[in-house]
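Right, I'll just put the structure down here and ask away after.
Every protein chain of the complex appears in place save one, which is left out.
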Amino acid sequence: MLGQNEEGIKKRMKGRVLKNKIMMGMFFLATSVGLVFLVLLFYRVLTQGIGYLSWDYLTSGPAPYPEEAGIWIGMIGSIMLMVIVAIFSVIVGVASAIYLEEYASQNKFTEFIRVNISNLAGVPSIVFGLLGLTFFVYMFNFGYTLIAGGLTMALLILPVIVVSAQEALRSVPIDLHQASLGMGASKWQTIARVILPAALPGILTGTIIALSRAIGETAPLIIVGAATAIYTLPDSLLAKYTVMPIQIYNWTGRPQEEWQFVAGAGIIILLAVLLLMNSIAVFIRNKFQQRL
Amino acid sequence: MDKSLQSEGNKLNVQDLIERNKQKTTFGQRIEKIIPWFLLFCAIISVLTTVGILFTLLRESIGFFSNVSMIDFYTGTNWSPWSGDYGVAPLIGGTLLITLIATVVAVPLGLMSAIFLSEYANDKVRRVIKPILEVLAGIPTVVYGYFALTFVTPMFQGIIPDLGIFNALSGGFVVGIMIIPMVASLSEDAMNSVPNALREGAYGLGATKLEVVYKVVLPAAFSGIVASIVLAISRAIGETMIVTIAAGATPNLTFDPTESIQTMTAFIVQAATGDTTFGSTIYYSLYAVGMTLFVFTLGMNLLAQYISRKFREEY
Partner (left out) sequence: MTKISEETQETRAGSITSKPIVEKKDKQQNRESKNVMQVEDLNLWYGSNQALYEINMDVPEKRVTAIIGPSGCGKSTFIKTLNRMVEMVPIVKTSGSIKYRDQDIFNGNFKQEYLRTKVGMVFQSPNPFPKSVYDNVAYGPRVHGIKKKEVLDEIVEKSLKDAAIWDELKDRLDANAYGLSGGQQQRVCIARALAVEPDVILMDEPTSSLDPISTSKVEELVQELKKKYSIIIVTHNMQQAARISDKTAFFLNGELVEFAETDDLFQNPQDKRTEDYITGRFG
């Protein structure tokens, strides 16, 4: 009796172990699907775009023929837009984070700001486009200009900056607060001279990651009217502009196959910029993180 | 202590210097008082943004509903604004179809990835795979759109020969690929926070890893997993560029994934890029559709927050 029972258990055991093995394979396969598509995407973009990538492509603007079209105007437009976004969102975002972490008392209003920020992060980007259209384009009468696009984008990434700056501030040890206040430094002196410098690497990393999201963002800029084809660089905040993703979108939508190669080349540039930004962020994080 | 220093020490009295400087510090004191107000002002900008979003969506939607009845908008099944038909159902249908396809792709793949990363992979493997998977979340959506249109659609056309260039299937599929990392990493967090003692208890009874996953980890992490799925769905609903590029611009109340459709977001892009004049009914319809979209995603986000708050209470 007992022996038979043991046999049965052993048999079932084998089955269970086998099932475990098979499912582990399945889980691994499922994980690789995502990775495979990532590789496919890179491969596809590279093979499509590499042929059109050249110095001329980098230095010329939009053109009616695919062979003559280039990313220059879009690339510089993206950079200009990011400067506006960075100035506005970093000042407002870091200031908000300082307020929430260092000054705000734990009351309902503070909690309300916190909940509001986390909800804002979940609003679809295109809705921010509608916000920008109403306020910046029409109400403030900026029109379809660089500043309207920049402010819209800054509001879009503001929650990301606030949250990452809050985390960076929170990671500064309380010891340093005490040391500074213990010297008779005022609250603001403590923040400006000790807390902010110590939190700076974290804030920078968060900002770069947020900006790298903004630089690839397309939908809200379509709504606030980034131009699809302009031939000169914007020369003021109130000038028309275009950005890389808009150019790529525009080229992708054209029926002739050559335009897809032009778009592919643009994507290579865009992804290269993203890679560069993320590498800088990782570098800053690794360089400074052990220190604290 | 040497003598020269002591004599210097007599000459230099730091407390006196501080005392002398105190008279000059009124400027510093003023800064000290102004700064908190400036910071508060900045913190309020995010609140103003929310108020601004609500205000603009509500005001322009009210403008819209004074021209088109709300009942027609929400019950009509024909959306062709250029000829005056404003039944939003086809757009909502399009959004739901895309979301459904994306969910079907992302939930099993994301969950299984999470199980693999949290339960099976060793630390080394996890540290390589997780960041790579998260690269998927950082790729601009316009790039995904390009990928869907120029690669995924032709790929599906190999299987379904009469698939059109614009179709819900490849749009939804690629949206699904995009939200895999969201499901995977949030679910993995939930699984990681299941106490090891629970797992050890099951292993002690001779359970295999798979049995531990099914009987211990998944039930314990259930609400966290659900929250991650709800958040990912919310992302899919709001996704714009992929569907604009790959799923077409045909408002079409259908559940056939091979057809061309139009989502709410794609309509907003279409109307904003077309020659829509400020103040026209079509202009206002942007906001009515935007409002509907906003309500959908906000509902999903609040639901996810509610679920994960309950989850936090459990442990």
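Per-chain numbering from 1; labels A and B assigned in written order.
Keep this in mind: a residue touches a chain if its C-beta (ideal position, glycine included) is under 8 Å from a C-beta of that chain, and two chains touch if they have at least 3 such contacts.
Note that the structure is predicted; figures quoted are calculated from it, not measured.
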| item | value |
| --- | --- |
| Sole residue of A:L46, A:A185, A:A229 or A:V282 that reaches the chain not shown, by the stated touch rule | A:A185 |
| Residue of B:Q15, B:S83 or B:N196 touching the missing chain in the full complex | B:Q15 |
| Candidate in contact with the missing chain, chosen from A:R193, A:R254 or A:K287 | A:R193 |
| Interface with the undisplayed chain - residues on chain A | 105, 173, 175-186, 189, 193-194, 197-198, 291-292 |
| Contact footprint on chain B, counting only the chain that is left out | 1, 5, 8-9, 12-15, 17-18, 21-22, 24-25, 28 |
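Throughout what follows, only the chains that are shown with their structure count from here on.
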| item | value |
| --- | --- |
| Residues on chain B engaged by chain A in the complex (per definition of touch) | 28, 31-32, 35-36, 38-40, 42-47, 49-50, 52-53, 56-57, 59-60, 108-109, 112-113, 115-117, 120, 129, 132-133, 135-136, 138-147, 149-151, 177, 180-181, 184, 208-211, 231, 234, 237-241, 244-245, 265, 268-269, 272-273, 278, 286-287, 290, 293-294, 297-298, 300-302, 305 |
| Chain B contact footprint on chain A (complex, rising order) | 16-17, 19-20, 23-24, 26-28, 30-31, 33-35, 37-38, 40-41, 44-45, 48, 91-93, 95-96, 98-100, 103-104, 112-113, 116-120, 122-131, 133-135, 138, 155, 158-159, 162, 186-188, 212-213, 215-219, 222-223, 225, 228, 245, 248-249, 252-253, 260, 263-264, 267, 270-271, 274, 278 |
